[in-house]
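Just passing along the structure, written as structure tokens.
Omission of a single protein chain aside, the complex is shown with its protein chains in their original locations.
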Amino acid sequence: MNVETNQVSKPLLGSKMSNESFITLIMVGVLFVLFGIACAVVPNFYLPRNMLNLLTNNWYLIIVGIGVSFLLITGNFDLSVGGNIAMTGVFAVYFCQAANVSQNVLANGLGLPYGVAVLLALLCAMGIGAINAFFVAKLKVPSIIVTLGTMMLARGIAQIVTQGAQRNTSLPDVFGVVGSMSLKGTPIKVSVVIMVGLVIAAYIFERMTVPGRRTYLIGANAEAARLSGINVVRHLTFLYLTSALLAGITGILLASEFKAGVSNRALGYEFDALVISLLGGVSIAGGFGSVLGMFAGAVILSVITSSATGLLLSPDWQFTLKGVATLIAILTQRFALDKRKG
Amino acid sequence: MKLTENVLEIQDLVKEFPSVRAVNNVSFDIKRNTVHCLVGENGAGKSTLIKILTGAYMRTSGTVLLNGEEHNPHSPRDAKQRGISTLFQELNVVDQLTVEENLTLGMEDTRFGFFRKTDKINKMVNVMKSLEPSISPRQLVSTLSVAKKQIVEIAKAVATESDIIIMDEPTASISESEIARLFKIVKSLRAKNVTVIYISHRLDEVFELGDYVTVMRDGKHIGTKPVAEIKDRSELIRMMIGKTVFEEYTPKEVGSQEAILQVKDLCNHKLNGISFEIHKGEIVGFYGLVGAGKTELARALYGVDEYRGEITFKGKKLPATPDKVIAAGIALVPEERRTQGLFTVLTIRGNVPVMNMEKISRYGFINSTQERKVTLEYIDRLRIATNSTEKEAAKLSGGNQQKVVFSKCLFADADLLMLDEPTRGIDVGAKSEIYGIIRRLSEEGKSIMIFSSELPEVVNICDTIYLLFDGSMKAMMKNGPDIDSEKIIHIVTGGE
Partner (left out) sequence: MKTAGEGLIQSPLDRSSAFRSNIKKFYIYVVLVVIVIIFSVVKLGQVEMFGRGHFLSPDSIIILLRAAVPILTLSGAFTLLMISGHIDLSVGSAMSLNAVVFALMILNGFAFLPALIITLIMGMAMGFLNGFLVVKMRITPVIGTLVTLNLFKGIAMLIVPDGLSAIKSSAEKQMPAWINDYARLDVFLGLPWAFYVALAVIAVLIIVQRKTILGKYAAAIGGNRTAAELSGINVVKMSWILYVIVGFFAAAAGMARASYMSLGDPLSGDGMELDNIIVVLLGGTAFSGGEGSVPKTIVGALIIMCVTTGLMTVIPAFWQTVAKGSVLLFAVVLNHILVREKVKC
């Protein structure tokens, strides 16, 4: 007989709310607190323009954060996104550059039409995702190592194609359009709109679709998920491919904005994406979290970094602040959860 | 420490859980330097008793005297330090270290952190060698078989001067010649000032090995006797099952329906050539004690473990992965509901539709009204005690949790349900509710396979009973008013 003790724990705050909403709520609360402090302390913080920037500055982090968050929910990492952004941007440029135009190797490309170049570049991005999926889902190698390797692979490819520098010449005009375009009459860039659209789609995905639900099930209990008929290998492959695709899209948008494929673009973005997910309450341990939380985390990060700038602190403060903020976030979440369990 | 005659005295020991009294006023003594067997069916209370002795559980009331002194350990480590070592089925050796390193783990002689060569190592190695000379101390434990790893653990317990070594079903995963060697070692332990508490369902071992035997049933102590005074197996068996009146089984005509599942010569690392048939609407029980292979059979059928053999389901070859097996129409209620059956951090609503999401979704989008409706349906149908679909599964009682798992599987529209230990750890009330559900399902034409180690359960509702022992199918019985439960126990404990 295997009788387990039946502990009916009394949650301290609201029994109706799930742990997940609880944490997200706390982080949003933290956001408002930080915001309040910033408004009080930083000159000129409370300006409409600044507000908008706070929400949209990190658009590139938010887009890759979607993929990273979902994988984090299942208990896996994807550190290849930064390198993937660079690689895809470089490839897009390379594929698009006119062929045989100059002596300089870096000015010659494959001369493909814009649409084809973009699609091909995105396919390459997903190739990185496929490698990740193979090692992590199929061979069950720890995702931290695999994605470190593919991160270097992707970035390395970007470096080779740009010979360590960048490619920014002989580009068709259409290339620069999507990255610098704004919505008619507003200062809002198309990239930001795309980001918003993707976040909304991601939120719908996570709350209302079957594969979204599967993500949480796998994160909550991978064994039970398998016994309930979920094909975990297939689902993780899907998530890694999606994450790679999102990184690819970001890469193209950034390359378009700067009209260049730069080999050291997106340095550190993979860690930042992780940071905003953690700040937003996405947990590697329990299979919960939400892209909205990640979004809040991105805004928290914005608040911190722009406060730092506003207070005339040197950009060097970024790392420290990020580190401290993430530290506080995960410790707070740990405390809150432990207390809740009673 | 006194050298009392009884190394262990258990007096009025009680362990209560919210839904059941697992150990019910148990009292008996264990004499020093004997092999004392502990037998009883699953659910008799043996493992709870052991967990109290080893500090994994705290007793509710009563006294345990070890060497004449109060024994109330607060952790397994504490119990170990006080002289009670345990050999579990999950071996507690470090594969990556050598035999010698394992023996001395936690007890090394050091100076400033460096190992010192002292007699202690030699003494321990000698103990090891006296038990089994073929094990070299320099060998990596990973290269040893399970049987030899057990011996290393025994050696460690002896060398650390444990008064008592508890062995929990030690022969479940070792070969016959290894069993013989183990017995020799166990018998020799008496001369080494060690008392062995030996738990096994293989009654022959009791007669071969034991000096004394204690029988438990339903949490109570039935009797403790010197083995020499026991006439034969049947006497032991009668003590084990007592005069339990099984609930009336209502016979059913099932043979006429067609076979929905046909299994031929199923073999894998644990199973030896199992063959059987299940008919539509039939409730089939697979009964056996620990290590018989019940769960392995379920897992093989479900596609979780590999196997060789032919399995036909509804006329077609059964696929070999869980997702495809479920799609074909088989659903499994797993053995461990908390770790395998449920998503404990999710709500009831989050759990119920999981195995058939297509039914509550359209083009991949979940219809939340449907979802709630379905959940409420099952809460009602199975009478799950909750006032909301949003209750976290972890907070439900064992019986209700099991009902949620049932709902999950029922929602999968399976034609064949496999239930692995369906009422383990569930109170009497919930148990009969679940039996009622099972009977209703069979009337609706569903086939049910029950893997259980509780005899009353199997005799209560199954139409056909297959008996398993050691990975083999030993017998098939049709249930009826003259079912011979003594014969059943005889077979599942190794008799022919």
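List of remarks:
A and B label the chains in the order they appear, each numbered from 1.
By our rule, a residue touches a chain if its C-beta (ideal position, glycine included) is under 8 Å from a C-beta of that chain, and two chains touch if they have at least 3 such contacts.
If you're wondering where the values come from, they're calculated on a predicted model, not measured in any experiment.
Only one of A:F77, A:Y94, A:F175 or A:Y216 touches the absent chain when the whole complex is considered: A:F77.
Of the candidate positions A:L236, A:L274, A:I300 or A:A336, contact with the hidden chain is made by A:L274.
Contact with the chain that does not appear here is found for just one residue of B:K148, B:R349 or B:K408, B:K148. When you scan A:R155, A:K189, A:R214 or A:R265 for touch with the missing chain, the hit is A:R155.
Residue in contact with the omitted chain (choice from B:E41, B:E101 or B:E205): B:E101.
Taking the whole complex into account, chain B touches the unshown chain at residues 76-77, 80-81, 92-97, 101, 105-108, 110, 113-115, 134, 142-143, 145-148, 173, 175-178, 269.
Counting the whole complex, the residues of chain A in touch with the unshown chain are 77, 131, 135, 139, 141-142, 144-146, 148-157, 159-160, 162-164, 263, 271, 274-275, 278, 284-285, 314, 316-324, 326-327, 330-331, 334.
One rule holds for everything that comes next: only the chains that are shown with their structure count from here on.
Centre-to-centre spacing of chain A and chain B amounts to 45 Å, using the average Cα coordinate of each chain. Touching chain A in their complex are the following residues of chain B: 17-20, 22, 42-45, 47-48, 302, 304, 321-323, 325-327, 332, 334, 338-347, 350, 354-355, 357-358, 361, 364-366, 368, 390, 392, 395, 397-398, 408, 412, 421, 424-425. Across the complex, chain A meets chain B through its residues 1-6, 8-9, 16, 18-19, 208-211, 213-214, 216-217, 220-221, 223-231, 286-288.
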